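Missing here: one protein chain of the complex. Every other protein chain is in place.
And then chain A:
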C-alpha cells in the first residue's frame, strides 16, 4: 500500500466534485479528485462526427457506467429478494470525468421555493393529517433566499440560456411566472423554441396555462464564463442527452470548469481510481483520508487528507458512506439511522400527439435543455386540498433530438404494431408527424423505500453492492394521473389528429427494464435534525465533521424539477461555507 497526502480529497469528477475542487483550490488548498472512470475531453472523443454515433453512444453506453464492475440490486418491497440491475435501462449513471454531467441533457432549473420546506408548507396549508401514513416528508433547512446567489453563480458558470420573470422583484421578462425572484438576468437569452414546442406554447396559453421556454444549460450564443472558458452556440444537432456536445454548447464539467482547474498547480486529477472507503480515525469521528484501488495497477493506495468531499453520483455517495461506516445505516423496521433513508426518484410519463400529415415535427432537431413547459401543476402552485396528494409535475415539450434506433425500439406508440406488417407505416407517421409531452414530477419519500447494503451480491472488488428497495406509491401515482389529465385540453387545442396520454396506473410497480430518468435522489439527506438527516444544512456529515456529501443524495424528497441546477447551487453553497467558516475553524458547523 502506497500512502500520500493532500489537503482535500474530492471523490468523483462530475458537477459536484468539479465545483468543490474549483472552490477549494481557489481557497488555497491542494485538491485531488479521485475519479474511477477514464479521463474524458470533448476535443478527443466528443468531436464531430466521432460523438454523434447513436449505436456506440446512447445504445452501447459509451459515457455510462459499465455495470460489469459494479451495479446495484433492486427489489420493489422489503419481502422480496433483490436481484442485480444487470443491464442499464431505467436510469443511466455516468462514469469517467464529467460523470452524468457530461451526458446530461441540460435542463437547468433553480428550485420551487415551496419545495425547500415542503413539510412545513403542507402542514401550514392543509394540516398534519394531510401527509399520508408512512411518508417521510421533510424540509431542507435552507431557504431560497440563502441559495439564490449560488443559483446565480451556477448559471453564470454553466452559460445558462433562459427568459426571466422577475429580477429584484420587478417583472423583467416573459419567463415562468411561478419561478422565484432573481438577482440578475440569465447569462444568455432563452433558446429558440423548436416547432413542436412553439405549438405547445400557443396551445397551453390558449387553455389558460402559463407556458415558458425552459432554462437550458445549452448556450444560445457564444459565451465565456467567469472561469474564462468558452462555449459555442448550440446548433440544435440533437446530440445532448447521452452524448458530449461537439459544439461545446452544452455545459459540462469537462467544458465549463475543468479546463480552468487543470491549469492550477494545486489541483491533481487521478483517474481509474476507485475509492473503496473513506478512512476514519479510531473513534470514527474524523476522516483521515481514503483508500482507493488504482485500477491500472490493481494496487491499493491510501491518500491522507484533512477534508474529504464525497461527490459521486447520488447512490454512489450513499454506498460509500455505508461502506465506510459514516453515520448510522437506516433501519426501516426500527425507523432509526439516516444513511439510506428517504431514497427517492421522479415520476415521468410521456404522452404523444399526432399532427396532420402536412405538419412535420422533425423530431431529430433539438437541444436537450430546450423546450416549453408549464408549472401550473408543479410544487404547491395549485390547490392540493381537494386532491389529497402531495407533490406535482412540470409538463413540457422537451424535444431533445430523437434518434432513429431509440425511436424504432420505442415503437410507434398508441396501438400500432411494434414490428412486422404495419410497423413501418406507423413509425413513419410517428417519427415525422408526432410530438411528445412529458409530465416530469415529484416522488415523495417513504419509510419502506430506502438504500442499504445487499447481503448477497458483490462488486468486482469484493464489496457488497448497494441495494435499492423501491416502488411507486399511491400518492405519486395519483399526482401523475391528475397532472396528465391536465394535458388533455392542450392536446385538443394543438390540433392533434389523435393522442395517447401516458400515466402511471394504480398498483404499478417500478420496472427496471424501461428508461425513466436518471434523477435519483436522497439517501443521505440534508436537514435540521440528525435523527432524520445524514448531513446538516451545509451538507456536512453530522457524524464525521470533515466529510461533506454533495449531490442529489441531499434531497429529502424528489422534486418536479430536474436536479442538476439544485445540485450545482448546493455545491456552491456548501463550498462557500467551507471557505468562509469551516476552514477557519474545522469542526461541526451546526451543533446537533
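Going forward, a residue touches a chain if its C-beta (ideal position, glycine included) is under 8 Å from a C-beta of that chain, and two chains touch if they have at least 3 such contacts; residues count from 1.
Here is the rule we use: contacts and distances are computed from a predicted model.
Asker: Can you tell which of "Dihydroorotase", "Glyoxalase/bleomycin resistance protein/dioxygenase", "Na(+)/H(+) antiporter subunit C1" or "Gluconate 2-dehydrogenase gamma chain" UniProt lists for the chain that's not drawn?
Answerer: "Gluconate 2-dehydrogenase gamma chain"
Asker: Thinking of the whole complex, not just what is shown, which of A:126, A:457, A:515 or A:576 touches the missing chain?
Answerer: Residue touching the absent chain, from the options given: A:457.
Asker: Given the contact definition stated above, which residue among A:53, A:184, A:294 or A:493 touches the chain not shown here?
Answerer: That would be A:53, which touches the missing chain.
Asker: Of the residues listed, A:9, A:31 or A:74, which one is in contact with the missing chain?
Answerer: Only one of A:9, A:31 or A:74 touches the chain omitted from view, namely A:74.
Asker: Which listed residue, A:387, A:428, A:506 or A:592, touches the chain dropped from view?
Answerer: Final answer for the missing-chain contact: A:428.
Asker: Of A:66, A:206, A:263 or A:485, which residue touches the hidden chain?
Answerer: That would be A:66, which touches the missing chain.
Asker: So which bits of chain A touch the chain we can't see?
Answerer: 48-50, 52-56, 59-61, 66-68, 70-71, 74-76, 80-81, 83-89, 192-195, 198, 233, 235-239, 246, 355, 358-362, 364-365, 403-405, 407-409, 418-421, 423-425, 427-428, 431-432, 456-458, 509-513
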